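Presented below is the structure to which this report refers.
One protein chain is absent from this view; the other protein chains keep their places.
For reference, chains read A and B in written order, and residue numbers begin at 1 within each chain.
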């Protein structure tokens, strides 16, 4: 049982790290603000979700696990808001189109 | 070489960067930024000293760590005061220059009427 949980953790975190990597490559390679935001927020939110999912079996208490999920939800909310704000500023003609 | 020493050397370089920026940048905002950088280097030295004092089951000496919390909060208050000063100067003179030389043409003279 312990082994299964550890394998699940490793697989989920590695997948999460892959999404972070993909998001960062997108941030560096995509041509303009909107596509960069798309790469960054989508991939990173999924990546963080997978990392949290992978850490859940390792959490010592239910309360600790709930706190990690709350952190993920707050990051989702914040990144959705911030990317909207940046996109709006970019459409109005920000410093770097 | 152990981790605290490595972070201590990193802190020394950070103080160097901050000091260089503080001297070289003419904009007051960049000076505040550099000063904060320098301050964080000093804080890091302090944290290294706290880490080296790890004893009695604690990861570090709690006294310098508590002082660090105080220091970070006070550094924010000082930065806020500095920023308020430079924004006020900008409102008054339209410039943020620290130089005594009035320069070729001030962007706008003190137009804001004072009571």
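Please note the rule applied: a residue touches a chain if its C-beta (ideal position, glycine included) is under 8 Å from a C-beta of that chain, and two chains touch if they have at least 3 such contacts.
Here is the rule we go by: contacts and distances are computed from a predicted model.
Participant: I want to check something: the complex is missing a chain, and I'd like its UniProt protein name from "ABC transporter ATP-binding protein", "ABC-2 type transport system permease protein", "PadR family transcriptional regulator" or "Hydrogenase subunit MbhD domain-containing protein".
Facilitator: The chain we cannot see is recorded in UniProt as "Hydrogenase subunit MbhD domain-containing protein".
Participant: Even though one chain is hidden, which residues of chain B still touch it in the full complex?
Facilitator: Against the left-out chain, chain B lists 3-21, 23-27, 29-30, 32-34, 36-37, 40-41, 43-45, 47-63, 65-70, 72-81, 83-88, 90-91, 94-97, 99, 103, 107, 112-115.
Participant: Could you please point out the chain A residues that touch the chain left off the display?
Facilitator: Counting only chain A, the missing chain is touched by 74, 77-78, 80-81, 84-85, 88, 95.
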